[in-house]
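All protein chains of the complex are present and in place, except for one that has been dropped.
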Amino acid sequence: MTRREIRIAGFGGQGVITAGYVLANAAAIHDGQYALMTQSYGPEARGGSCKTDVITSDEPIDYPKISSPDCLVAMSIDAFATFVDSVMDRGVVIYEDSLVDIPKKGVDPNKKYHGIPAVATANELGNPLAANMVMLGAVQALTGVVRAEALAASISDRFPRRKELNLRALRRGMELGRLQA
Amino acid sequence: MTRREIRIAGFGGQGVITAGYVLANAAAIHDGQYALMTQSYGPEARGGSCKTDVITSDEPIDYPKISSPDCLVAMSIDAFATFVDSVMDRGVVIYEDSLVDIPKKGVDPNKKYHGIPAVATANELGNPLAANMVMLGAVQALTGVVRAEALAASISDRFPRRKELNLRALRRGMELGRLQA
Amino acid sequence: MTKVASTLAKQRIKLIKQLCKGCGYCIEFCPNKVFEKSEEITERGVTPPRIKDPDRCTLCGLCTRLCPDFALTIEEDEGDG
Amino acid sequence: MTKVASTLAKQRIKLIKQLCKGCGYCIEFCPNKVFEKSEEITERGVTPPRIKDPDRCTLCGLCTRLCPDFALTIEEDEGDG
Amino acid sequence: MTEEMEHRLGDYLRMDRLPHIWCAGCGLGIILHSYVEAIQELSMDLDKIVTVSGIGCAGRASGYVNTDAFHTTHGRALPFATGISISRPDLKTVVISGDGDLFAIGGNHLIHAARRNVDMLVICSNNFNYGMTGAQYGPTTPPNTRTPTSPYGSIENPFNLVALVASSGATMVSRWTVYHVYHLKNAIKKGLQKKGFSFIEVISPCTTGFGRLNRLTPIEMMRQLRDNTKIKKVHPTEATIDPHTEIIIGDFVDVRKPTYGEILRELEAKAR
Amino acid sequence: MTEEMEHRLGDYLRMDRLPHIWCAGCGLGIILHSYVEAIQELSMDLDKIVTVSGIGCAGRASGYVNTDAFHTTHGRALPFATGISISRPDLKTVVISGDGDLFAIGGNHLIHAARRNVDMLVICSNNFNYGMTGAQYGPTTPPNTRTPTSPYGSIENPFNLVALVASSGATMVSRWTVYHVYHLKNAIKKGLQKKGFSFIEVISPCTTGFGRLNRLTPIEMMRQLRDNTKIKKVHPTEATIDPHTEIIIGDFVDVRKPTYGEILRELEAKAR
Amino acid sequence: MADRVLTGTRFVHGDWACAEGAISAGCGYYAAYPITPATEIAERIAQRFPALGGTFIQFEDEIGAIASVIGASFSGLKAMTATSGPGVSLMLENIGLAVMTEAPCVIVNVMRGGPSTGQPTMGAQGDVMQCRWGMHGDVETIALAPQSVQEMYDLTVEAFNLSEAYRTPVFLLSDANIGHLYERLTIPRDGELTLVERKRPTLPPIEYLPYGADESLVPPMASFGDGYRFYSTGLTHDEKGYPDMSAETQDRLIRRLCDKIRRNTDKITRTEALMTDDCDVLVVAYGITARSAATAVKQARDRGLKAGLLRLVSLWPFPDKLIEKTAEDAKTLIVAEMNYGQLVREIERAVKPKPVRFLPKLGENPHTPGEILEAIRRVYA
Partner (left out) sequence: MADRVLTGTRFVHGDWACAEGAISAGCGYYAAYPITPATEIAERIAQRFPALGGTFIQFEDEIGAIASVIGASFSGLKAMTATSGPGVSLMLENIGLAVMTEAPCVIVNVMRGGPSTGQPTMGAQGDVMQCRWGMHGDVETIALAPQSVQEMYDLTVEAFNLSEAYRTPVFLLSDANIGHLYERLTIPRDGELTLVERKRPTLPPIEYLPYGADESLVPPMASFGDGYRFYSTGLTHDEKGYPDMSAETQDRLIRRLCDKIRRNTDKITRTEALMTDDCDVLVVAYGITARSAATAVKQARDRGLKAGLLRLVSLWPFPDKLIEKTAEDAKTLIVAEMNYGQLVREIERAVKPKPVRFLPKLGENPHTPGEILEAIRRVYA
């Protein structure tokens, strides 16, 4: 079995759920894998914490929940703090680099940490909302969970009108990821 | 077991239910018997056919329904026609005498028929609504299901203010009944 | 009803006794006092009206509409046709 | 709070940053423009206001009432007491 | 009643179900008469009318009409009728039900159906009590009335039904009584032809309920409807109602607004 | 928030539950603030107030107030509160809930509680949609609004809440907005002291729902409440409301009628 | 002030007895919406309450009635509503609220023929599963089934006692056959009745946990206005009463709510056994049906057939163990219900693989003793 579990977490408004959708859709529709995605919100009505879990596999996926992700994408301090311990041994932790003090919080030598300046990169590209796609690029580069082409196709599905920007963000993310691979 | 089953039937407004109550209350409260009473109405909202069933016994009464009454009191043609066949062999059928053609409708030699001019008697007493008590008097005289004193006490319970008239009607009914006993 | 329609056919008020519940509205509200109380008690225990004075009926139809039981209706009078 | 109450105790506007959700109402609606946007992002991912000009505050209390998060309150100023 | 019986309205009624279950003198039979006569006079196609009721004495009305008809649960005639009206605009949807059914348990559906201006005619029998369950007080009972559940007199303020319905958005609002048979029939005819949420309150004697409680004979109740009523063209909020003194009756509202169904079809046309 | 935190309103709020769950800029926090400040200014005994809500974002309000408080089912705050109000007239019963809770699923209880003049204060947050479930349209949504369940624009006519409540019999009826914090607080103070069914509609921005659907920032929504409102003393039916053009606000009704509880006590006195 | 407890013997109907049972039990709040065959309970209450200071209100519907009953219960009153199947169906969401927030209250269902409007004036036992399973989510309920007018009184008192003891809604499951039946009722002297009052908090308000329970699993209950300033919600909540969406809290809460009833099944259960000690055929019945069954069993014994009757006085929580034990030596069970197969499923579950024969009865009347006797006979055939 090649079950891979990726958790993306942050605040509402950061595009967390969209990132999860693009990733899972890429695997399920454009990469010949099985995939599923779940999401959950904090107690706040809107705009509080939120997270999405993506599972990919070569085989049909039975149990749909994640307990120890292979990869955590943390887009907020809160998300990092809440979930970093759940990441499995030798798992990958990708976090928003501007949250500088993150690595200080209990670095576990069994996990690989990658700070990605997703917000800054997205800002450079002219849209801070594209930080999520930067992150996805990094995930692709650092985990290989889906093929890059599948991700690109998935972005076209999800953003039929604004795909260029998002594709650029994805590519920049992949570059950033590869630098740390 | 001394289970006795009495069915009183007629139209709404004839005091059928009241008669049932007075009879059953007499047995249960003033005659040391067990007794119960049930009632039912036709499909009409109000004012259609109605009937009440009274059961008396020396012992606690389990099954509360009547299938073949020992005694039927029919205050309307309809009631007579509907229920006369249900009366058990050697049962007593007491009917409003002014419904003259009743005995013609299939007289069964195994039953005893008693036409009682209850309405006329009540009219004589000055209140047509007392016909039901005339009937009860006849029931007492013809079946002895409760003691006369118990019936009188029950009438006092039920009509604290108009008891005189009703007691008179009861007594007249008993006289009429005794004449046919 | 199998008869050939005739111009002589006359309309008249008709009481369908099986439907009457004896409310007395027809007696009370007929502007021409066509009805009166009867002594009859039907099998259903009600006292229907009696058409006292059919000739005073102007066929206004008020009674048919005020009768809550559809017991009054204006029909072709076959007997007198 | 253990201090003896002093007539010198001065009231001032206070921001409880943990409660702020960064809606910006205080900045927009303070009649005296006491607040401004900050650059800060809190742990909860919001940008709270900065009290730019506390001395312009007339203690009218509008911001405390318009703040949907109970994040602004007028308190005894202990530091300057 | 035997099926062969001839009757002027025989085509419009389920003659095999007569006599109906209502008490002697109950106004519901008169409402039913007015309704079927209105259909007859308009020569409407009986196949294209659906008559819906809730539960109660009034709710039995649908069972006597020779149209498609449905006897729903207590209070739910209006949403049921909404389901018909908006999915089958080719049919005329008519609700006949009681004041308790429509304004006690069903009150919310009423104000919302009126708000949406769902195309239907609602004929509400107001007999000032819950007839079917034995004359308990309800949202139309005059204050201080003694009923089985208000043995010391009711302590509630009644609704003014026409005011409430009008303020919720109904496009036709009338009040008549079963004594006013011609007005009533005309109002029903108007309602049958109207597009939009139309509401006719019909004051109707509950002879064994409200009548007996108030020691009134059926004839006395009808006389009250004749003597205590005043036909007036007023704003529905001014159409006051007290069965013992004065009841304002008349046609109070008649306006035209697009119905829910009409706007829905427009939207569908756009969406295609 | 830690329990030790000092706050001017610390005694009136469950500080251990802050920050509350509402979105940034949501008007509900302002309503809550006005409510507890009104209690504070009246020096009311917190032990003698019960705060009741239904379900929805607004329905969460009761959970932050440091009085006895109850979070009922969706739409049922009013009958629940009626149970308190008439059995415990020594307590002040206050309902805080949303327009959907009170006027969609709960509409019937509202008109009946108003009709009975049950002694309670109802504070209704009107944010023009169902916030909690994700900004679907409801009985207050302006026509043509696009929402998740009206993607081509809503085809329903909204209620005018103050008109409906007034015509049902409420003895105090006001409409304010969360921008008008002083008026709002005063209205609440009046309502807290009033004997009878009192109703305050509070126009409140749902920033992530109605706001985002209309592409308005929280600040823009508040500006609309400042710029599009007009304080007028009119009959509630004339208190028109369109968030995008003009909203009439003010205190519309204030009369005194015996409450349900008062009449009940009288009847009890007689019965004894 | 009028007499609360109308000590004495009278000939009355079941609904009347139920109303007096409520009054004797100390019911201070009654809200309902009229419905056949339960309306007479409201009518009696409306007559009696004003002079006693109790609050009677007729609501616009059953949903309002039950919601207000919960409000009154939290206001410190013993509270009740009465209705029939259609009304219970409407109340279920809020009965769930009463379960979740632990509001003691009594819900009387005078059953009539269903489904839907069905046979409004006629008796049935078709809502027996509904009062256990009608609410969404996991709940345990208590239900009592009177068989006589006297029990309409006695078990109404008992229903209040159980609801206060366990802080939970309790159903009195009667039917039109009993509600409208007239029989002798004896009301004991005031003071002779055992009345249970809810457990009140003993800690000062600041330490009070509205949903913190000791090993009884039943938390003490403060009332509105007592100064405890508690918060209560139908959402999943912690001991403080605050919403808490964690799985752990849900798990702890639901287990406690259900277990406080389940663990006390033996204490709550009431049954009556008639010649069950040596029976081959065990008849199980409840409510009005049990009266026919009693006659049938006696008649069977007269004919030398070893029949016995287990009458269930309480139906829920279902007494699996007790049934199993009572049926131990029986060869066959016969279950007679005025429905098309409800509690019989629970009995089957309890006693399988022992054969269980089901005797349905639909329409107005309970089984005749003859019908049950015939079924007993057939076991031997």
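Note that the chains take the letters A, B, C, D, E, F and G in the order they are written out, and that residue 1 is the start of every chain.
Operating definition for what follows: contacts are C-beta pairs under 8 Å (C-beta built on N, C-alpha and C of every residue); 3 or more make two chains touch, one makes a residue touch a chain.
All values derive from a computational prediction rather than experimental measurement.
Considering the intact complex, the chain excluded from display touches A, E, F, G. The residue from G:P34, G:G126 or G:G179 that touches the chain not shown here is G:G126. Taking the complete complex into account, G:E93 is the one of G:E20, G:E40 or G:E93 that touches the chain left out.
Contact with the chain that does not appear here is found for just one residue of F:P139, F:P218 or F:P243, F:P139.
The omitted chain makes contact with chain F at the following residues, 55, 71, 73-75, 104-105, 107, 130, 132-134, 136-137, 139, 148-152. For chain E, the list of residues touching the undisplayed chain reads 14, 17, 46-48, 50, 52, 55, 62-63, 66-73, 76, 78-84, 86-88, 90-91, 108-109, 112, 260, 264, 267-268, 270-272. Although one chain is not shown, part of chain G still touches it, namely residues 63, 84-86, 88-90, 92-93, 96-97, 99-101, 111, 113-122, 124, 126-127, 129-130, 132-139, 233-236, 245-251, 254-255, 257-258, 339-342, 345-346, 348-349, 352-353, 362-365.
The definition used in the following text is that only the chains that are shown with their structure count from here on.
Taking the definition of touch as given, a chain qualifies here only if it contacts chain C and chain D alike; none does.
Centre to centre, using the average C-alpha position, chain C and chain F are separated by 60 Å.
The distance from the centre of chain F to the centre of chain G, each centre being the mean of the chain's C-alpha atoms, comes to 38 Å.
Once the centre of each chain is set as its mean CA position, chain A and chain B turn out to be 87 Å apart. Residue positions of chain G with contacts to 2 or more other chains are 50, 60-61, 243.
Touching of two or more other chains is recorded for residues 22-24, 26, 104-105, 107, 132, 139, 152 of chain E.
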